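FYI, not all chains are in this one, though none of them got moved.
Order of writing sets the labels: A and B. Residues in every chain begin at 1.
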């Protein structure tokens, strides 16, 4: 950590900061410039107690030189984390396809969709039983009844199941049915939920918050890893910007950035990012080409009758064709689907 | 709700949309333009089931004409909601000052700060016992021990207490100690927490999320009101933008916009919005001048030793002087502190 002193900071102020740094267990290393003095704080500790210093007289700014996350960081673990679910590998050379409707609604439609995405090449089935909806008047999910339908779909198709949990009180229940727990974008900084999900021991699919920097996202992952559970799948799903042509703006650069900073696998949700099925094709290909470890795509047997997010769902036929085309893109970058 | 058809939509497609609208219980009212046809859907229902229509052939766009929130809306209730806490009135001509440290830490410092903000003119004491922190390695709050210190501070000073709740499982506990429950920015769309807080019957201070539009914020308020509890205090605390000179960008326009759209009182948190005590003075005055019904300001007896958000805390002396200056601004717009 480096402390930048204001121009005109007195010798006494500099000395007080040095003494403070030493009292916190660091070595102080000042550099006297022409206009400003900077003081390096050297030590084993990662996080210096910054308010103690920021407010001292003469201090202009503090520059951290270490990342605030450590367990999620490449510096700690050079090799990529690979998550194994029986014969499915997430984070390896294979690109995993997760598909299904936004919400589990009616049995008939759900099972039909499940069979079709399985046939098209998906390995994991998505479907929400607990839905975080912007409006209290919208369909909020079938809850445990929906979880049971997910269970049946797993037995019928052999697909693994990912489903969202939105309340600390439901983690145990959802973990009983799901192979992967999903933390939604709105709950990315619901720290209690992160801890509970981590403690469940299940793999966690962690969506990026709409206003979350990549650093904050990795800090959210750090909450989960700090429970001893490093089976985390990061999911880019678009950030909020001024552009209104798409629901959110997918941050495709997050893929190479995350791969540089962290050992955790990263997948992309093109359906929520754009909010329109028409753009899912182009974004899915872009994500694969940019190095994503997987995709989570909304597919609905009958989008016009979906109770949730119909406009962004692909029909199974379109999805089947897309997966075929994605195989060619994956092959072009020496990966496979 | 108005459905805009694509240029070149066929007569048959238009007819199908009309039939769909009618089957959903609306009257269909088409207008045939030179290039595009639009269809008005007239009825008593507020929310039309849009996916059912968006995905129909020939449909280009759907334009809602009613606000999605109804209980939080000025259209429903013309008069402002006034929240009464004994002799404190929130939402009336008086501007209420809430002050205190970010987190409850040590007894001595906390009680001393409480007495000073009371003397300066604050009516409500803030202090976090449960802290949502970006890093799992940061101080997370004293939990129930902190709540007990809030209780003592109330007895000693007569100040009312507002404190944050971050987990549905804690609502009952926090409601036992607090006069007002705070929902933080990161939990603005933690819908389960909104419902639990609403159900507690306590007034709720609802902070705006960093990436939340004003409409989404009012929808979050709608979740609370729909439990039968309309004692909601909206709190603008800055949104996330590209500017990095301040931690967030306070959206001062939100004050007149919210006052036009909703009957709920709105206050401002200049401390979290800027992240720097130096700017709290200017922003507090701006908020009062713009019509805010209150302010929530961080004050700490010893900011250099704060475990949380020290850099944005005012010392009690500075706070006392600020309140005096705010009284003049309030008076200039015919309100009082």
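One rule holds for everything that comes next: a contact is a pair of C-beta atoms (placed from the backbone, for glycine too) under 8 Å apart; a residue touches a chain by one contact, two chains touch by 3 or more.
This is a predicted model, so every value here is computed, not measured.
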Overall copies of the shared sequence [whole complex; 2 in view]: 4
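FYI, only the chains that are shown with their structure count from here on.
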Residues of chain B defined as touching chain A within the complex: 46-47, 50-52, 54-56, 68-69, 132-138, 166-169, 186-187, 189-192, 209-211, 216, 219, 222-223, 226, 239-240, 303-311
